[in-house]
Each structure stands twice: as structure tokens, then as C-alpha cells.
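Of the protein chains in this complex, one is absent; all others appear in place.
For reference, chains read A and B in written order, and residue numbers begin at 1 within each chain.
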Amino acid sequence: MKESISPSTAVPQPANLISERPPRRSFLGRFQHWEWMLVALVLLAVVVNTRLTPYFLNGQNLSRTSVDFMEMGLMMLPMVFIIITGNIDLSVASNLGMCASLMAVLWNLHINIWVAAGAGLVAGTLGGALNGFLIARVKLPALVATLGTYAFFRGIAYVLLGDQAGRGYPPAFTYLGQGMLPHTLIPFSVFLFAVLAVVFGLVLHRTTFGRYLFAIGNNENACIYAGIPVARIKMTLYVVSGFMSALAGLVLAARFGSTRPDIGTGLELSVITAAVLGGVDILGGTGTMIGAVLSLVLIGLITFGMGLKNIQDQVQTIAIGGLLILSILLASIARTISAGGVRINWRTVGLAAVLILIFAVFFFFFYWSRAPVLKAVFG
Amino acid sequence: MTAKNPTAPRSNPLRALTRFRELGIIIFILILAVVVGLRASDFLTLGNFRDILVDISILVIVALAQTMVILTHGIDLSVGSSIGLVAMMVAFTIKTDPKIPLVVVVLLGMALGAVLGTFNGLIIAVGKVPPIIATLGTLSIYRGMVFLYSQGYWIPPYQLPENFPDLAKGTPLGIPNVIIFAIVVAILVYYFLNYTRTGRDIYAVGSNPDAAQYVGIRKQQIIFLVYVLSGIAAGLAGVLWASRFESSQTNTALGFELQTVAAAIIGGVSIGGGVGTVPGVLLGALALGMINNAVTLVRISPFWEQAAQGLLILIAVVSDTLITRRIQRNKLK
Partner (left out) sequence: MKRNTFYFVMAAIAVLGMFLSACGAAATATQAPAPTSMPATMAPTSMPATMAPTSMPATMAATQPPTAIPTAATMTGRTYVLVPKNLGNPYFDAANSGAQLAAAELGVKVLYQGPTTADATAQITLLDSLIAQKVNGLAISADDADALVPTGKAAIAAGIPVVTWDSNIATGGTQLFVNQADTQGIGDSQVQMALDITGPSGGEIAILSATAQAPNQNAWIAVMKTDLAMSQYSALKLDGIVYGNDDDTTSYNQALSLFKTYPNLKVIVAPTSVGIAAAARAVKDQNLSGKVFVTGLGTPNALRDYVKSGIIPEFALWNVPNLGYLTVYALDAIATGKIKGNPGDTFVAGKLGSYTIASDGTILLGKPFVFNKGNIDTLNF
């Protein structure tokens, strides 16, 4: 017997049983998991590094090292938006290179640096628009489209600048990358990043546009049916990403005081790593700006600390890669355990033993096979 | 009144269309061949074609394995680093003991690659870490391990055994060995994907993971398997790389993984999983090789090369996707 339930015929509820406010626990609950873990890791990193080297908690040093990560940070801000919608942008670093190269070419033609910089920003925005067009209108998968533009933009950078360099930028411009705020140790680029991070964070968490992003990430089709202008939003995201890449390009060029076409190569993977480590789910639908910023800080501290211990750059990435995997793995394990655990039977134990054996043999071979060569070379 | 049998398959037009799922990339290759052939007569020679094949052989081996991974809606970004690590470990080993038979060297490389792939598979299939993140992490870890292993030392050609370069470059059968390796791998993968139950299961897992599980396919095992296979392929590629280039450096094969993904995508493999064929991937790798080769022959300044490559990849990808979409749409009618 199905009667339609209308408010007037609804079963009367005891007053306090059902709250009319939406459950707050889930949002705050999420916040307490990942972001607090990041805070804990940051504190741990500070403590461990301070113990390991006396140069870590030095204002000058921290100030100098922080600028190394700001370009990454600037590109990470729109990347968070893009990943939340379930897409990706592999072309950010190439876009950076293209814009910086355009600026360098114009500067070498004796055009005013600020006009050249402006041209670079326009170029980046257009590059982002190309991405947006391919993804929102032509409906190419984001990975595929940005893989193509990743190669294409870098190519344009080489066409523009070739084996030339842009150099000799005026101090007013290099201030962007090298300057400090007056009377402080805070670099200008850090200040710029902080301001933009707040702006992006507010847009993400406090505006309707931001809510749309989460919605698209969770269920794009439902959003289309609900009338959300999904294509237009995606286009906006990629255009903004292009603009921020160009801005990062200006900052990087200012930091170096010069530009070569290969500037910024490889940064895209670091940007994505930073975003994902910050709790942004690669499948879309979740993430916070504060988490992303925290993860940037964490990566910066760990990298800086390891550098002070003279750990080789290529080895440093082991820690970052490991951290990335571990963070998600732990969350996954915790979920499995709280969902009921894993059945431990002879088969699982046997499999685990075999795997451990395989890895043990591998590491044994690792050290055994290199010993004679290293002995011969290094003595 | 002619009674048409409604259940008989509509024979010629539709079947022809279905067969031409690779239509997009074939058209692209033909156009490229004609355009470049007109500008540089050396392009359409047998010798040049053989050079292209040698150039793409290693890419083919790894791209096929990458295809199997992508078919399950995954991706393996760590192949470049795996190649570098295996190449370094193998180079060290044969430097110490030059008498090791080449067969053992190849098997060693594949075994090492298998271990690396097992680690990937564990994290992804058991640990439920999304493949792009997991392999992004192992990309860094394996690349770092190359340095940990070699302490920065490079193995130069004159320290490798005499017979080692022949593994990839020798021509006992008239064409360079590395091409033969690629052909064998292609045949094996084709057979595996099309004629074995596990191979079809891979397609099923990618097409509709839930349905696959309901039907009884062991999704976890399939996903684990494809990463192990990817590791084995990377291991083989590592040995061949060290043999072809006669050296091993800390940044060997840096960035190679993106080329394998590009080859697969150009070849019609869908990034969402479940769609893709071996001939398509071969054509995709061929297209990449031709672009590389063409750009050299047409004497563009080296700085235009990269832009031309990027643009051509973009065009290839876009046109292939659009044409495939058109064909899929027609198939449904």
C-alpha cells in the first residue's frame, strides 16, 4: 500500500531524534584524517631534520630554499581544481617553458620586459585554452590531450628560443623571483604564492563554483543533467591553469635571471605528486587546498633536509615517491582493517612468504652484483 | 516481395567498417609517408624502413605491455625507470663476469623486471593504490635506486663484453636481432590477448570491472598479472637497451614511459580501458618512429623537430580519437 508521503501526513517524529541540520561529521571527519596527518608529518620532518643537521632551522636557509618550490606551488593551485574534477593537466611545465621562451625572445628584441611578460601571460592563457578546447569541446580524455600539448608546447619553446638565451633581465623584474619583502626574510614569490593560495582556497571551499568542481568530480553526468555548465567550467579551469603556468614561468625566469627553452622540464610530475600527496583524490571528488599547501611544505622541508645531508637529487625522489605511495597505502590498509580485516589463512601466509622471499633475493642480488664493480672503481 | 532474413549479419559494409577500427592511424601513416616521401626521397627506401624498425623495436616491446596495463584501466609510468634500473644491474653483472651466456643475461633481465613489476602489482592490486599514483611513486623509487646501485658510475662501451652488443644489433637472420625480439613479443602478446582465456579476461576487467567480477573473473589476479608482465617487458627492454646503446647511465630511458603511452594511444587503445588491439599499437609505434625519422630527413632545424613531433603527435591523437569515435558510432547503428 503506497501512499504518497506529504509533510502533513508524515509520521510525527520525536523532537530530537532527527536533526534538521545536515550531518557535519563527514566533512570535518575527512579533514581530520588527511590534513592532520600532513601536519604531523611536517612537524616530524622539522624535528628530525633539526636533529640531523644544524643548518636546517636557519632563517636565511629556509628563506632561500622556499623560493625553489614556488613555481611548483603556483602551478599546483589550478592543478588541484583540475584533479578534483577528475581530470589532469600534464602540459603545465611545457606551457611554462613556452611562455618563458616567448618572453625571452621578445626581451632579446629589446621590447620592454613588462610587455614581454604580459605577452607570455597571454600565450600561457591561449595554451590553456587549447587544452580546454580539446578536453571540453572535442571531448578528448584529459590525459591524452595534455600528453599531446605537453610535447607540442615544449616544441614551441624550442622553436622560439632555440639555442639562444634570454638574459640580463632588469632588477625590477628579477625581484619577482629573487626579491624579498622589505625588512623581512620572506621572498616575494612566497608572498605571491600565499596570497594566491588563499584566493584559490576560498574559491574552492566557499563559492558555488568550487562546489560545482566537487560535484563534477563525483558524477559528471549527473551534473550535466542538473544543468551545471560542465564544459564551460572545464574550459575555465584549463585557461586558468595555462595562466598560472605562465606566471610560474615568469617567476622561474626571474629567479634564474635568464631563460633557456628547457626551463622547467619535468615539473609537471612534481606538481601532480604534491597535489595528490595533499589529499586530492586522483579519481576526483575530494581534496582540500590546505592539504595541498601542507603537502608542498612537507615536500619542501623533506627535500631541503635531505639536500643538507648531501643526499643525491635522484635519491631524494625515492623518499618523495615512497611517501606518496605509503600515504595512500596506509589509508587503504586502514580502511580494509576497519572494514573487517583480511582473512589470514595458509594461502595468504604462503603467498606473503613467497613474495618476501622474492624481494629478499632481489635485494641480495642488488648488493652482491654491484660490489665488485664499485670496489674496482671507488676502491 | 523479397524477404530479408532479419538476423543475418549485415555483411559487407559494416564488417569492412569494423575491420577498419585502425582506419584513423592508417590514414595518418599513409599521408605522412606520401608527404615526407615527396620531400625526401630517402624516406621510402628499404634501408630507411629497417632503420625505423630498429628504432621502434624496444618501444614496441614496452608499448605492448603498457597496452595490456591500459586495457585494465590502469597505467604504468614506471617502465622508463625499470628499464634504467635493469640496464644498470645487467651491465654491472656482465662487466664483472663477461662469460655469462647471453641467454642467461636476457633471462636475468626479465627476472629483475618481473620483481619490479611484482612490486607495482602488489601496491595496485592488493594495496588498492590508483595505478597512476602507484607508478608515479615507483617511477621515482626505481630511478633513485639506479643511483643507489651505481653510485653515479656509468658503464661505458669498452667495459662490456664483446658479444653483448650483438644481442640487439647482430644480424644472424639478416635483420637486426632487436627487430626479431619485437616481432616475437608482438606475436606472443597477440596470441595471448586474443586466443587465451586470461587475455580475454583482461579486456573484460577493463571494459566492465564489476561485471567481470560477477562472472567470476579474478579481477585482482588479472590486474596483478598485467603489471608483472609490464615489468618483464621492461626488463627485456632494459637488456636490449644496454645492448643496443652499449652503455648504461643513471638517466637511461628517462621519460620513455610517455612514449609508450603515446604509442598505445595513437594506436587506438582507449585510456579508459577495455579497448585496443595489438595491430593498433604496432601502427602507433610505427607512426611515432616515422615522425622521428621524417623530421630528421626533412632537414628541419633541430629546434623545429620537437615542435613538429609534438604537433604531429597531437594531430595523430586527435584524428585517431575522432575517427574511432565516428566508427564506434556507426557500429552502433
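Keep in mind that, in the parts below, a residue touches a chain if its C-beta (ideal position, glycine included) is under 8 Å from a C-beta of that chain, and two chains touch if they have at least 3 such contacts.
Quantities reported herein were computed from a predicted structural model and do not represent experimental measurements.
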Among B:Phe28, B:Tyr153 or B:Trp304, the residue in touch with the chain that has been omitted: B:Tyr153
Per the touch definition above, residue among A:Ala45, A:Leu74 or A:Ala123 touching the missing chain: A:Ala45
Residue touching the undisplayed chain, where the options are A:Ile111, A:Leu269, A:Ala331 or A:Ile358: A:Ala331
Chain A residues touching the omitted chain (full complex): 32-33, 36-37, 40-41, 44-45, 48, 52-55, 58, 60-61, 64-65, 68, 162-163, 165, 167, 174, 178, 255-258, 260-265, 304, 306-315, 318-319, 322-323, 326-327, 330-331, 334, 338, 376-379
Touching residues on chain B - with respect to the absent chain: 42, 48, 51, 147-148, 150-154, 156-158, 169, 241, 245-247, 249-254, 293, 296-297, 299, 301-302
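By definition in this document, only the chains that are shown with their structure count from here on.
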Inter-chain centre distance, chain A versus chain B - centres from mean C-alpha coordinates, in Å: 28
Chain A residues within the chain B interface of the complex: 134, 138, 140-141, 143-145, 147-156, 158-159, 162-163, 261, 269, 272-273, 276, 282-283, 312, 314-318, 320-322, 324-325, 328-329, 332-333, 336, 355, 358-359, 362, 365-366, 369-370, 372-374, 377-378
Sites on chain B touched by chain A in the complex: 75, 89, 92-93, 95-96, 112, 115, 118-119, 122-123, 127-130, 132-134, 136-141, 143-153, 250, 258, 261-262, 265, 271-272, 301, 303-311, 313-314, 317-318, 321-322
